[in-house]
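For reference, the structure I am asking about is given below.
A single protein chain has been removed from this complex, and every other one stays in its place.
Presenting chain A:
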Amino acid sequence: MTLYILRRLGITVLMVFIVVTLAFFLVALMPNDVTSAILGPDATREARDALREEMGLNDPALFRYFSFITGLLQGDLGTSYVSRQPVVTQVLDRMPVTLTLSIGGIILTTVLGVVLGVVAATRGGWVDSAIRGSAGVVQAIPNFWLAVLLVLVFAVNLKLLPASGWTPIAENPLDFLRSATLPLLAIGLAATAAVVRQARVAMMDVQAKDYMQTLRATGLPEWRVIWIHGLRNASIPVLTVIGLQFVALFGGAVLIEQVFALPGVGSLVVASVNVGDMPMILGVVVALSVVILLMNLLIDILYGVLNPKARLA
């Protein structure tokens, strides 16, 4: 198992390096000119040229790449062109919101998706039809549109929850829950539907296995047969879907942060791309790559735990 984890870890480090390299050169190809954002619309061409030279933007891309990688290896992602503050600090300031959305969303997705999927598979009949039908409808709704609907219903019309803003959990846990409820629902419901469908199919498949009959014959309570033994065997395909949904949730977070005005990494990267703040864009790419690849690593490790055969692959 240790060798398996080390091998996965090595692959993760390599992937981070590849992603960062690709991101650097893609961003370097972007035509955005940050000097417009810094100097404003009244700046003369001479002033913009001088600033570009001063900021080293005229240096060859390879030179800038090695400089960036050297900094990265020392934990330094550079300084934002616009705010002139360290990128690491700004990304770390924003990451809790995005992580809360993504991890909270994936927890919501996992719990709701697995429970509803297993209930649909084991109950059958109208319960199964209702859950499947609802999942189909929710999955068909884009999450940003769902977000707008939730805002209109629960914030604008019913005035039950805020339409925008974010309260950190450490500041006020109840206000945190109020500010996080709608974004989490918006980001998590569509992913939940996907997990429901996968969990239902996997559980139905497992239920048909002989060992489930054997377990029942030993006199185990039905809930143990289903929720402990059945679910463990059904969990591998479900885990795959959850891993994919986590990556999708990160992408969805960018839109959801816009709709709910949340100060996360998504809105930071949108603002940075708009003005061509290269160090900030790369900082966000590095941070998101690390988080996503670590999540993939975790999923891989869970595969190994749940399925010993995966360790040999």
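In the analysis below, a contact is a pair of C-beta atoms (placed from the backbone, for glycine too) under 8 Å apart; a residue touches a chain by one contact, two chains touch by 3 or more; residues count from 1.
Please note the rule applied: contacts and distances are computed from a predicted model.
Of "ABC-type quaternary amine transporter", "NAD(P) transhydrogenase subunit beta", "Peptide/nickel transport system substrate-binding protein" or "Methionine biosynthesis protein MetW", only "Peptide/nickel transport system substrate-binding protein" is the UniProt protein name of the chain excluded from the display. Per the touch definition above, the residue from A:10, A:165 or A:308 contacting the chain not shown is A:165. Checked against the hidden chain, the listed residues A:71, A:104 or A:263 yield one contact partner: A:263. Only one of the listed residues, A:28, A:69 or A:82, touches the absent chain: A:82.
In the full complex, chain A touches the hidden chain at residues 30-33, 36, 38-48, 51, 54, 82-85, 90, 93-94, 148, 151-152, 155-156, 159-168, 174-175, 177-179, 181, 258-263, 267-268, 270-271, 276.
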